[in-house]
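Excluded from the complex is one protein chain; the other protein chains are retained at their positions.
Up next is chain A:
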Amino acid sequence: MSFAAAFFYLFAAVLVGSAFMVISSRNPVYSVLFLILAFVNAAGLFILLGVEFLALILVVVYVGAVAVLFLFVVMMLDVDFVELRQGFLQYLPVGAIVGLIFLAELVLVVGTWISGPGVTVTKTAVMTYPKGNTHAIGQVLYTDYIYFFQIAGFVLLVAMIGAIVLTLRHKANVKRQNISAQVNRMPEDAIKVVKVRPGQGI
């Protein structure tokens, strides 16, 4: 067994194990932490494949931003996950059957892939970029794929507008900071000097 293969099995085993722990652990915070472990191992698999850009994006975006955001949400919202998961075992048999059917279909479909006729016509050579695939992606992302890149930007804009439209509420009774009022406040407005005689109070 070669060095790379050993690492492949290591990453794959930890990935599958931690993915299982994500859905089975009782504490939601542990679930998110296992999710992070799963992401990091998936990144390891990407590096073994030689796609270091995807690997690092996975770590930076998913671990650095998305998973941490999950962690915040889980910690800040008081969701009773035990209650949510109560029907889990009850639905397991049906879910398992559906999963098996899907698996069988996938095997059937993927099984015919080798004999897919005519694929060779459109088969393109693997891109060989001497400076690595980060460089390669950088060369095409803003040139050949500028159209998709811009549409994706608009999709994100819609998501942002949508989130604001549906959730932002201007409440009337919220106390907000009024900076000009603060700056214009004079000592006379706020402080009253009172001469207090000893032993008498005000």
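Here is the rule we use: a contact is a pair of C-beta atoms (placed from the backbone, for glycine too) under 8 Å apart; a residue touches a chain by one contact, two chains touch by 3 or more; residues count from 1.
Here is the rule we go by: contacts and distances are computed from a predicted model.
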{"item": "Hidden chain of the complex, named as in its UniProt record, picked from \"Phenylacetate-CoA oxygenase subunit PaaC\", \"NADH-quinone oxidoreductase subunit N\", \"Cytochrome-c oxidase, cbb3-type subunit II\" or \"ATP-binding cassette domain-containing protein\"", "value": "\"NADH-quinone oxidoreductase subunit N\""}
{"item": "Residue of A:4, A:76, A:89 or A:109 in touch with the missing chain, whole complex considered", "value": "A:109"}
{"item": "For chain A, residues in touch with the removed chain", "value": "108-109, 112-113, 115-124, 143-144, 146-148, 150-152, 154-155, 157-159, 161-162, 164-166"}
